[in-house]
Every structure is written in structure tokens, then in C-alpha cells.
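Removed: one protein chain of the complex. Kept in place: all other protein chains.
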Amino acid sequence: MSMAALRRLLLLAYTGVVFAFIFAPIVSTIVFSFNADRFPSLPWGGFSLQWYEAIFADATIQRGLINSLIVAGVTCVIATFLGFSAAYVDYRYRFLGKSVYLALAALPPTVPVVILGVALLTFEGRVGLSGTLPGIIVGHVVLSTPFAMALVRMRLADLDPDIERAAWNLGASPWATMFGVIVPFCAPAILAAIFLTAAVSFDEFMIAWFVSGVNETLPVRVLAMLQGQVSPRINAIGAIVFGVSITLIVLAQMLLGRMSGRAARKKG
Amino acid sequence: MSEPLPTPDTGTAPFTATSRRATAARFAMFWGAPPALWQAAFFLVPLGFLVAMTFWSVKSFRLTPDATLANWTFILNAGFFRNAYVYTFWLSALTAVIASVAAFPAAYTLAYKVSPATRRFMIFMLVVPFFTSYPVRIYSTQIFFSPQGIINTVLAPLGLGPLQVLNTPTGTVVGYLVLTLPLVVLLQTFALANVPRTLIEAAHNLGCGRFRTIGTVIIPSARIGLIVAGTFAFVLAFGDYVAPTYLGGSRPPTLSILIADQVKSGNNWPRASVVAVMMIVTLMVVMLVMIGLAYGRRKERP
């Protein structure tokens, strides 16, 4: 075997190890969700669906799921709108303080969620939002807007600014240009942003942990179970959340793929 | 923050200039204002509250607005805070280094040694863990590292181990890596993929060996991305609550555990806020230093 081939093989093997480390917990979550034993230990105690049955019978978990869906559903719409707006402003305008503006829009994910949670709770406690679903949504929008902004901004980078300029010069109002040109062009990115922000919200546990009060979301429920009682129900929920999240990401990925496919065709 | 002053860099339109200007201003305001307002109201203001809260006091579980420095002096003088601060900083920095080093060969492989289709698929795979309930992943990691867990079962016939990982700083770092490694590989892959191929080929043509090419061409060219990746690892680890609790056994507690403890025992929000403010300040300093490191030296050799 040539040196180059050997080197490539070693690198591929190493990459395999890294991916194994990353995916081992996910695989084990799914495997142990079907384990009959209550307390996780080796060897495996036999196949069982009882933990799935248990979570489907549990009103607290159902309620958490409904709350999570409501929160993610509202969050993704608001966050995508705000992210789109910020990305468009970055694309279109130059103004004094723009870097501050962009920093404000982009910074939240760099602040630890524990701190965002404490800060939001102290603030929301003062204004009566804490313990409500809007209180959670507010925090999730803050956290997920930058992701939507990044996706839309990447898409806008492919749009020739002269097109909008030309439309304006031909007498089209900015509104008509926006909804006739910009929004249709960004549609795949907007859809991808909706899925991505929904996924961020659906999986967020720390802000929701502090803010949710009695209106627990599903990840908060999971964290409570993690503290409260060992049970493969945690694995079963994890496996289901994995399924939901991966569906959302695949959808987002397909849309982005179509988008880059089209861009490639356009350039080619 | 003052409202953005719109100056569309479009050609000036000659007709109906005033009404058009008004429309343009309204248009700019419609898109520009909501993100700024939202983030100001629900990000900046709460953080401001947090800072204000550090001067409040708590009397028998009740929070009272105040102007005391007692929380600051208590926390900054508390041995447990200083221990936790040093410990958290050190473990996070260690995580950033380990993650960066461990990720590099994988990112290198993804960037240069696989087909674009494979790369796209692998990148997609790296995104998946972010949306797969991190606490559940940490919980599942326990089974690998417990005394009779999978790892020790594999090691025992080899005459190795048993490894004591749970309830040790090693456990915490393992958890931090579960959290940060996918992101670091992802960011490094992007950084490496953006290094111009021509640059690498030129180095090879000039007779530069592989490792020298990596050291003198690839790493310097991808420096910004590599530093950003490491910084993100630090930031994520520094603020994480789950890994040090469920893998580290809270021994010793990290800063985020300290925050949770102050809140849950005795409702001491002001002290928790002091810890939080110290964390934010630390993170800001670290990020500024790293940005300086990433962009600063570049100017020296244009």
C-alpha cells in the first residue's frame, strides 16, 4: 500500500472514531429506550416497549409536548421574521451604529443559557411574564433569531444588489420589490430558518427551565426526570425528540440543498 | 440605541422625491426596528436587570431592591467562588484545546480527503447532535463510563482499567466534549475548506512536506476559523450546567452549578447574579482577546 493511501486510511479511521464518540450517546439512548431493565446497566435486559407506553400514558409529558409545540411554533415565526429583517437591513443599508445593531442581533447565543435564563426570569418576574408560555417564547426568540439571520444573510449574499436597485429605479415601490423580488428569492432560506429556529426552540431546556414555572416544556420535563427519577422513559423521550429534530433538519437541509443546487445552476 | 438612519445606497430618484423618501424611511423602519427593539427589550434589558439585581438583598427568601455591595463582597471573598472560578476556567480552556486538537485531523479529512457529496453528508451528520436533547445524551454517556460500563468492560480483558471517570473532572471534560466536539469539527471543516486550493498546491509544488504545509500554509490561512471554533468550545463549556452535574458529580461545582445552587437554596438571586455577571465579563474578555488573536496579527503581514 502506498504511503498516501495508508495516510488516507488512517485519517478516515480517526474521523470514524471522532464520529463514534459523537454518536455513541445518541445510539445508546435509542438502544436503552427499548431495554426492559429499569436501571441502566450491562448486560441488556431484553426488548420492551413499556417505556414508550409509559410516556404516552403520562399526562405531564403530553402537556410538556403540547407546550413545546406551541412555543416552537410561535418562536419560529417571530424569530424568522426578525432574523430576515436583520439580515435584510445588513444587506441593504449602511448607517451609523450598524455594527452595534448587528452585534445586538447576533450576540445572544454567546451568553450562557444559564445566565439568559436567570436574567429573563428576574426580568419577567417583574413584568408578569414569568411562568407563561409567552415568557418562554420571548427568550427562545432572542436565542434563535441570530440563526435565522445567518441563514437568510447567506442567501442574500447571492442576490445581486443591482436587481433591487434597478426595480426601484423603474418606479417599483420598495414594498413591491420586497415581496416581488427579495422574499421569493429568499423563500428557501426563510423556510429553512423556520425549521431551524423551531428545532432550536424545541430542544432548548435551560431558559425554559428557569422561566417556565408550571408550564413545563418537554425538555424541561426531561431535565426534571433526570433529577427526579431514573427511568428509561428519559431514553424513550430522547429517541422521539431525536426523530422529530432530525426530520426538521432534513427538511431544512433539503431546502438548502435545493437552494444551493439552483445557485450552482445559475452560476454554471 | 438610536434608530438606524437609513441611507439607502441606491441612485437618487428624481421624481416625487419627498413622498418616495418618506416611503423609503417607513420601509427601512419597518424592517430595521423590530429586531433592534426585540433584542433590546428581551436581551439587553434583562441583562441590565441582572446587573441591578447584584445590588439587591434577600431577607428570609424575599427579594428586596437595595443598593448594597454585600453580595459582591460575599461572593468575591468566598473561597468556594474562587475555587469554582479557577476550576471552571481551567476545565473550559482544557476542553477548548482538547476539542481543537482532537477535531483537527477529522476536519482535515472532511475538508480534503473525501468527495464533496460525502462531506455534505458528514456535515449534515454533525448538525444532528445539536438538536438531540443534550441532557439525554449526557445521561446516556453515564452508561459508557460507569465502573462496570461499556468502556471498562472492553478494557478489562486487555488488563487495563478500571477507569474512574464519573464524578471526576475527567467526567466533566468528557461531557464538555460531547457538547462541543461536533461544533468544533464543523467550524474547522468550514475553515479548512475555505483555504484556497491553489495556495496548498503552490506549497506542494515548492516541495513543502505535508506537515510543513499544514503548519505554514493551512493553519495560518484558516487561523480565524480555527480560533473561532476553539473560542466557541470555551464559551459553551464555560456556561454548561449539565455535564459537570451529571458526569462530574458537582465535585467541585462549576460556576453554573453555583448559580443554580444559590437560586435553589435560599432563593438568593442577587448572589447568583453576581456569579452570572462575573461569567459574562470573563466571556467578553476571552472573546475580545481571541478576536484580537484571530484578526490582529494578520495586519502584521499583509
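Each chain gets a letter, A and B, in the order it is written, and its residues are counted from 1.
Following the convention adopted for this analysis, a residue touches a chain if its C-beta (ideal position, glycine included) is under 8 Å from a C-beta of that chain, and two chains touch if they have at least 3 such contacts.
Just so it is clear, contacts and distances are computed from a predicted model.
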{"item": "Missing subunit (named according to UniProt) among the choices \"Spermidine/putrescine transport system substrate-binding protein\", \"Na+/H+ antiporter subunit D\", \"Cytochrome c oxidase subunit 3\" or \"Thiosulfate oxidation carrier complex protein SoxZ\"", "value": "\"Spermidine/putrescine transport system substrate-binding protein\""}
{"item": "Neighbouring shown chains of the undisplayed chain, as defined at the top", "value": "A, B"}
{"item": "Touch with the omitted chain, as defined above, among B:37, B:76, B:97 or B:154", "value": "B:37"}
{"item": "Touch residues of chain B, complete complex, unshown partner", "value": "34, 37-38, 41, 60-65, 78-80, 83-84, 142, 146-149, 164, 166-167, 245-246, 248-253, 258, 261-268"}
{"item": "Interface with the unshown chain - residue positions in chain A", "value": "37-41, 54, 57-60, 63, 66-67, 70-71, 74, 77-78, 81-82, 125-131, 133-134, 137-138, 213-214, 216, 224-231"}
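Assume only the chains that are shown with their structure count from here on.
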{"item": "Cα-centroid distance, chain A relative to chain B, in whole angstrom", "value": "16"}
{"item": "Complex contacts: residues of chain B adjacent to chain A", "value": "1-2, 4-11, 13, 23-24, 27-28, 31-32, 34-36, 38-40, 42-47, 49-50, 53, 102-103, 105-106, 108-110, 113-114, 120, 122, 124-144, 146, 148-150, 153, 177-178, 181-182, 185, 210, 235, 238-241, 246, 256, 259-260, 263, 269, 272-273, 276, 279-280, 283, 287"}
{"item": "Sites on chain A touched by chain B in the complex", "value": "7-8, 11-12, 14-15, 18-19, 21-26, 28-29, 32, 40-42, 78, 81-83, 85-86, 88-89, 92-98, 100-101, 104-105, 107-108, 110-116, 118-120, 122-124, 126, 138-139, 141-142, 145, 149, 165, 168-169, 173-175, 178, 199-200, 202-203, 205-206, 219, 222-223, 226, 234-235, 237-238, 241-242, 245-246, 248-249, 253, 257"}
